[in-house]
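Sending over a structure as structure tokens; questions will come in a sec.
As you look at this complex, bear in mind that one protein chain is not there, while each of the others sits in place.
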Amino acid sequence: MKKVMRKVGAMLLAASMTVSLAACGSSKDESGSAKDSDGQITLTIWHQSVADTDPVKKIIEDSVEEYHELHPNITIEQDGVTGEQYKTKIKTAFAAGEAPDISYMFSGGSFVKPYIDASYLLPIDDYVSEDTLNSVLPGMLDGCTFDDKLYTLPTVTFLANLYCNTEMFEDAGAKIPTTWEELLDAIDKLNAAGYTPMILGEKDRWPGMYMYDIISARTAGNAGLEEAFGDPSKFNSKPFIEAAEKLQELVNAGAFNKNMMSMSYDEMVEGFAAGQAAMLYQANWVHPSIQAEDSPTNGKVSCIAFPVIKDGAGSITEFSGGSSDGYYINANCEHPKEAVEYLEYLSKKIGQVGYQQGAGLPCWDTTGVDTSGLTPLDTESAGLMETGTSYISWWDNILSSEDSETYKDLLAQLIGLQITPEQFCESMSKLSPSDFY
Amino acid sequence: MNKKITGRAKSCVTHVFLIIFAFIQVYPLFWLFEFSLKDNSEIFGGNIAGLPKHWRFGNYVTAFFKANVIKYFLNSVLVTGITIAVTLIVSAMSAYAISRMIWKGRETTLKIILMGMMVPIHAALLPLFIILSKTHLLNSYASLIIPYIAFGLPMAIYLFTSFMESLPKEMEEAAAIDGCGIYRMFMLIVFPLIRPAVATVSIFTFISSWNELMFAVTFINKAEFKTLTVGIMSMVGAYTTKWGEIGAGLMIATIPTVIMYLLLSEQVQKSLVAGAVKG
């Protein structure tokens, strides 16, 4: 028996070593694409648009058939998973060398950048057509370019706005704010009228990040932010401390819902849509919730640029957002040319059809696109974007993944009045310089 | 007489207490049911516990047809069914070898197997993914079934071992005298005897594989192999989610679990009672 057991043991050991050695060795080999003898090509794409509330879901699903009709030799296989699970899945697949030909990636330092640095993704400059590039709106390729190489194409873009429930504002006799003082005044009046002035879901930590992103853009200006990303020691300076103070000023003025620390993003957006608060600072992807048929606030919401701060270096035409998550091509894809062609087709389609259906703001030339389906809120938000002179992406797109987590954690502590503005900025100054500035 | 009355009063108090507790334990089911009939404005608004204002059975229609729940449901049945069947056979065999047969290192083997319960599942995700990819099992029912079995075995073996140790040996001895070999003994004598424990192992294996999400999301890319939990989670939008429809999906997923439990609970009782002495 002993002998048998030893043999079995040795066999298992050998088996396990082969597996783990193979795993530790080259982690990139085959990617999902395959070509049959008769020139049939299969391209795999992973994305995170799975819910019926997301217009992109239908665009991608339809594109599978449409594209096959246009290019009979190409079959697209799509797979969608949402949110947190998508991140886990795509990261695992890349780590194991099993990533699809084309994958949806969240842009910026905390997600796609490490993959670009490790050469897991394909620069598309050599494949993309001039025509396509010409129909992208000016500036929209910036977010797709890393180290002067183009990696993806934009689809639609998102912009953070301050959403105001006009009915509540009128009822409280408050003015839609354009300056910080007016904002504080509105908060007082809304509070007095028994409304929660602003809703914040800080359980997920990133909604609070959007607040500090924009407030510091108002105090330091986008130019000042860019400087600090390149040299984080600048975070420990007056404009950033002031921004932190302003944020705490809002907290102390009773601007936010009392349960913000336990409120999730979903509860925040649905809460605003259900009329639980007068203001929400979020990106325009919240429109479907606000405009849902059964939403009590449908038609009562107006969006504006975040108020300016006196003596701050930022202006009302500077925005948070403008980033474009996109679809990236695996460096091991066997048919880069075909994959890029599909990427062009899909990105443009999402850009135009998605814009039409209110999925986001356009990155592509939309002349000739029928925009009659846009709601007043969509149009209002698109109008704001036209006034924009400069955009800074969400900070978790700019900072590295580790620093993004640190930033969001610090911010939760700042909003929870656990640390002082000085402590906050002191810790921020210890981040690593961003790769992008 | 007096004693009898206080005794009855006491028993009354006990029952009231037990009934309240039973209500608390069943409440989640009731809550899920009403949750599944609401829309977002009710779920996130004032009416979180009361009955829905409008009974939105449309949520179920959406869950059934748009989210393709039936297909995913069948996949879940298949994956869970095979997982349970294989787990039962494999763990019963090993448990028999450990609890009844004569060899050195039985205790140690059992302890090593039980260590399998200690692995934090999230850390095993990437290693498992790599193993499944090297063995070309990704994107198949096997990519879910095999890990479910492997992670379900420690518990199953544990339950079977303690149950078998409580069984009398006479039947097997008689069979041995009749000249019955070990394999026939296991299949014809032992397997029928452990039926109550089979129920227990089934229900535990069922719960863990039926509700599993992370492996199911990560190891499967093709809609044809996706399971119910993945189907339900795909109703969660990136930025907007209709929670009532998710509730309907969860209700559809929960009902089989409850039915399964109600059918098996009597057997579960028996096996636990029998296996209890040895612990």
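As written, the chain order gives the labels A and B, with residue 1 at the start of each chain.
One rule holds in what follows: a residue touches a chain if its C-beta (ideal position, glycine included) is under 8 Å from a C-beta of that chain, and two chains touch if they have at least 3 such contacts.
Just so we're on the same page, contacts and distances are computed from a predicted model.
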| item | value |
| --- | --- |
| Complex member absent from the view - protein name from UniProt, among "Cytochrome b", "Carbohydrate ABC transporter membrane protein 1 (CUT1 family)", "GAF and ANTAR domain-containing protein" or "Carbamoyl phosphate synthase small chain" | "Carbohydrate ABC transporter membrane protein 1 (CUT1 family)" |
| Selected residue (touches chain absent from view) among B:113, B:138, B:164 or B:248 | B:113 |
| Among B:29, B:51, B:74 or B:188, residue touching the chain not depicted | B:29 |
| Residue of A:118, A:133 or A:369 touching the missing chain in the full complex | A:118 |
| Residue of B:37, B:138, B:153 or B:194 in touch with the missing chain, whole complex considered | B:153 |
| Touch list for chain A against the chain that is not drawn | 1, 4-5, 8, 12, 15-16, 19-20, 23-24, 87-88, 91, 94-95, 114-115, 117-118, 120, 202-205, 257-263, 276, 401-402, 405, 409, 412-413, 416, 418 |
| For chain B, residues in touch with the removed chain | 11, 14-15, 17-18, 21-22, 25-26, 28-29, 31-32, 35, 45-46, 48-49, 90-91, 93-94, 96-98, 100-103, 109, 113, 115-124, 126-128, 130-131, 146-147, 149-151, 153-154, 157, 162, 172-173, 176-177, 181-183, 185-186, 203, 207, 211, 229, 250, 253-254, 257-258, 261-262, 265, 268-269, 272-279 |
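Here, only the chains that are shown with their structure count from here on.
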| item | value |
| --- | --- |
| Chain centre separation (chain A, chain B; CA means) in Å | 37 |
| Chain A to chain B touching residues, read off their complex | 1, 19-20, 22-23, 44, 46, 48-54, 77, 79-83, 85, 88-89, 92-93, 95-98, 100, 266-267, 269-271, 273-276, 285-286, 288-289, 292, 294-296 |
| Interface residues, chain B side, partner chain A - complex | 39-41, 43-45, 62, 66, 103-104, 125-127, 129-131, 133-135, 138, 213-214, 217-218, 221-223, 230, 233-243 |
